[in-house]
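First the structure, then my questions, so here it is.
Here the complex is missing a single protein chain, while all its other protein chains stay put.
Chain naming follows the written order as A and B, and within any one chain the residues start at number 1.
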Amino acid sequence: MPIFQKSAELTVQTEGRKLYDITQLVKEWLSLFPLQEGLLTLYIRHTSASLVIQENDDPEVLRDMERFFNQLVPQGNPLFKHTAEGPDDMPAHIRAALTAVSLSIPINHGALLLGTWQGIFLYEHRSAMHTRVISCHLIGA
Amino acid sequence: MPIFQKSAELTVQTEGRKLYDITQLVKEWLSLFPLQEGLLTLYIRHTSASLVIQENDDPEVLRDMERFFNQLVPQGNPLFKHTAEGPDDMPAHIRAALTAVSLSIPINHGALLLGTWQGIFLYEHRSAMHTRVISCHLIGA
Partner (left out) sequence: MPIFQKSAELTVQTEGRKLYDITQLVKEWLSLFPLQEGLLTLYIRHTSASLVIQENDDPEVLRDMERFFNQLVPQGNPLFKHTAEGPDDMPAHIRAALTAVSLSIPINHGALLLGTWQGIFLYEHRSAMHTRVISCHLIGA
């Protein structure tokens, strides 16, 4: 089979600062194509939300992550001058820079090569509800 | 159109620690090719500069980023033994590890899928002037 590519946008509604498991959403899109070997790239089109591969088993891990990032990049840090969009905006930009905007995951034998304990998460860094868009690119055969 | 690939090196002159917007430079290179769908990968060939997708609107965001990273990875931290190349060198290596060395951005309908508020930035982590090289790889059709 010759190499082909596919693209899509996945939309996720968020409700405040935390990690949202999007593994199933991604796998459902992938299942549309008869790909045996290739590369999936996810790209989030925002600067105050990001992508993270994280442990998919104990929900306490996700809460510990959030507690840590909240401590590492505190709201109200007097360093921050960009405050017009709210006290959570500048920390959101920094948290996004510290995690990932793009992730590339290989596919082999028809399966996305996530490790056993790996989930794909959208990390929302703003307090309010948001609609987040992830661009997906798939190439392979 | 069959899938093709293109490569290039983009060179950026930096003048000290801050974020440099390279979005236009990248788009100008992309505009050379009649690509409708594909994937652009940027890779920076240094360990004391990095790549970041960041807000492209308020310059204060970029200054807040720099203030934050300066506080997070302070020069003169007595932990650091690698000081022969100057007090800004080891913090630069850590700041590079905390941000990104490679970024992959999908292209669709002939457009790079940056979000409305996203710019592509080279983050220079050293104090002195440097010539930085970014390798670009484009694949698609």
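Keep in mind that, in the parts below, contacts are C-beta pairs under 8 Å (C-beta built on N, C-alpha and C of every residue); 3 or more make two chains touch, one makes a residue touch a chain.
Bear in mind the structure is a predicted one, so any value in this text is a computation, not a measurement.
Touching residues on subunit B toward the chain that is not drawn are 3-5, 7, 41, 43-47, 72-73, 77, 79-82, 84, 90, 93-94, 96-98, 100-102, 104, 133, 135-137, 139. Residues of subunit A in contact with the chain left out of this view: 3, 37-39, 52-55, 58, 60-61, 63-65, 67-68, 71-72, 98-100, 103-106, 108, 113-118, 139-141.
The rule is simple: only the chains that are shown with their structure count from here on.
Look at where the CA atoms of subunit A average out and do the same for subunit B: the two points lie 19 Å apart.
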